[in-house]
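A single protein chain has been omitted from the complex, and every remaining protein chain is retained in its original position.
Note that the chains take the letters A, B and C in the order they are written out, and that residue 1 is the start of every chain.
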């Protein structure tokens, strides 16, 4: 279904950009996950992480948890979270409702459903990502409990490679420079996860990176997905592409290096998970673009009004982190590492806490 | 679930490389799709399309349809197809069953399930792709009927860009040259689809390219996925990334150019669908690689015995085409373009045949 | 998943009895279904249809549609509906939180999740049915459009068979009489659907009555499900159980009689759908019942405080009607009779409107 993601830890999102609210229902979250308003607030505060290059729309992102949480922790029942839309300005979009914006889904959405909410992109708006962030906030609490840490960051913006704060400042400057020319820029985002156990990812169709690819390619504006060396594998030799095995100091088997990005045969191997995505430039630009008036059936120009990001790679970094968290919790439940009903009965949590699941010594 | 793919036109595959058989059950294929042994034979004959760079394993790939087809056409019931494994040589793998091969899933598979069929990679073998080809053969018949054509081809092999037969011959020579050095090579594959209607792809999580990404990243050895300009979008400006709209000679709206690869806002726009994937070099190489003996807990070397491809990009091209076909039929059913029960009642088929679904003129 | 139902027209409900709200997200509703607040209000007003035998809890059931509806009709995006809990009295439940009420899920819920919201039954409360009613209100609008009519009614209450208003009054009197003795009563409910096309219901596992059985048995307090003659088939002979075929005045084939309740081989045959369920007596009764104090580990008595129905068969009749509507819309979409994306493109709607789907005469 279009608006749901996940097999066991399953999210369903809803909401149009200029409708009353956006939100999410998380079905399949185990009981006992500590979750409070502060967790949600912190997550939603990252919605526009870089105010310099991000949209001027100022949403307070006040979230309300309608169900599934009691006395500070989850119940095992669906967690419904609603975030009101409070700073929508629909009139910005009214004049051009018959002129599809290039690079947006305005036309295809209408072709699909026969009608659409034209206000601010409707459900196709980046606004829907707030629901992903809310789900990600809950997922991150599960991951915290079992010692997994996910992080998304911009690795390139407006053509500037970003490895340091100084790089990032240069990239911001470049974004603004192009914006002054009436145009926009894109970038690259990397998501990593540390602390994953080996064994995640279902062989054949639901390989770990295939499911992650699905999750991240579903974020608006993401145009590619790579795991480990990704596309660069194509030009390597086998001997430069494989990760040799070795024994570590404790006598455990591991790969030397991590060209595979933590996934072998579609299954996590216990190394850092590394995936990369490309973010296209913001399709809304002040410069006039050629389009067509669908009613008049004649050419028309469209220049962005409304409010939009100059570059949305920073926002994608945050959303990609959230989606990865959602995806990994789901995979942990599917693999039996997180208990489907009770967080405290999770084998991974017990191993991390040094409590053996089988009554013996801590598992090696 | 690990071994199933698709929502409405849903495939479940099974089989280990050296077990009795591999196969697929297709559930949700509409009735009335013409399907005969010759369709299957033709599809499975492409399993190793390039014998020069492909595996020397010689499988006759004799397929048997066990159900769902009657008097030359599908019944609407599950179509079960079985292909026997006839040329397995398990003893090639016996000596090294405790030494995981770098770049393979040998170790992670064991970590996941606690045990594995070590013979020829078991279910993690490329052999499982035969089941995908069988499903693709049926999907292709549905697509034929509604005027959609999918094609996969190698666009780069062993570092040689392939645009012509001469290019391909040069690429083959390069594969063999590297093989003589005891190493292997990778490549790039492109899949295109023509004749798709606009409106395919579910907004939000099941965007057309997200689902396709899932499908293609699930093929063994695929390490990246791109739609349209893909990763190159990251360095473009908005004005160079968007596809402007125009009116064609018949007064229909279309994009000028196809930077988006036929997908806007996650939904097909009626243009050619274009996606690219990177294929890693064959992990099995004659050259010795470092590994570990899991029983002895000591370093061990492994050099490929058994039979393997020198370069498997040509095989991925065929499998990626099959998976795209499966995926598109599923999306066509989900979008109501192919009727879920009876092929001849499909709106797309009727439109293509000039028969209006609503009693009036052929739909524009 | 526990909190979702349906394949294509899929509902996810959420909410605890004494939490902030209950609600539903309907994913997969086609665009163009007229839906307004008045539809919801009318549906939710039926929550406690018989105030004489129903709970004294007085919920205004004010519903808010948060998404998926624009300018009076659905968009094809998820329809999220929230109903606030406004008349909860949690303190009624506090004293006995360690003493599970016989006939309720208090204990099993705790056994499953390790914790539970003890206030008013939490998510196990009949209060969750409000979300089903909201979903049913939307489903009923789809059914209206295609000429299908569903109705649920009490056929027996407190042992009194109900065929007339006078019967019902007698049954109410009997309910009150037993209530005065500190006890409660149950009943039987029948749901019928008229106007269904032939061909609904997936053979083998998702036979029409199997899916309906799933839907209706999921309603709290429902203990049996029967289709057509149901259990009575067991004592009939084949010649008294089969429905012979005949030609009607228009030359159409139909069954004479309807012992099968409109379903043959798991598929609807175009006759009236008839299913029956049994509703148990309200488990909460004023009379003291034996239980155990889970903390003290000693016997304890429990007598119902809080507010409860004297007999909830009338409420089940309404909820069963709603669930049947949800289920039938889903089956209509699965069978291709209702278009998955656009209501106005639905073959069934076109046939009923006398517009042929294939450009010819109205379909016979």
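Assume a residue touches a chain if its C-beta (ideal position, glycine included) is under 8 Å from a C-beta of that chain, and two chains touch if they have at least 3 such contacts.
These figures come from a predicted structure and were not determined experimentally.
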Residue in contact with the excluded chain [from B:15, B:136 or B:187]: B:15
Sole contact to the chain not displayed, among A:15, A:105, A:152 or A:199: A:199
Given B:3, B:172 or B:242, the one touching the chain that is not displayed: B:3
Candidates C:26, C:142 or C:279 - the one touching the absent chain: C:279
Touching residues on chain C - with respect to the absent chain: 1-5, 7, 13, 100, 102-109, 111-112, 123-124, 128, 156, 159, 178, 183-188, 198-207, 209-211, 213-215, 217-218, 220, 223-247, 251, 253, 255-256, 260, 264-270, 278-285, 287, 289-292, 294, 297-299, 335
Residues of chain B (touch criterion as defined above) contacting the omitted chain: 1-4, 8, 10, 12-16, 19-23, 25, 27-28, 31-32, 64-68, 70, 73, 75-80, 82, 112-117, 122-123, 341-342, 344-345
Missing-partner contacts on chain A, residue numbers: 77, 199, 203, 334-336, 339-342, 345, 347, 350, 355-360
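Quick note on the criterion: only the chains that are shown with their structure count from here on.
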Innermost chain, where centres are averages of C-alpha coordinates: A
Most remote chain, CA-based centroid, reference being chain A: C
Approximate Å spacing (C-alpha centroids) for the pair chain A, chain C: 37
Distance between chain centroids, defined by C-alpha means - chain A, chain B (Å): 26
Multi-chain contact residues (two or more partners), chain B: 199, 203, 335
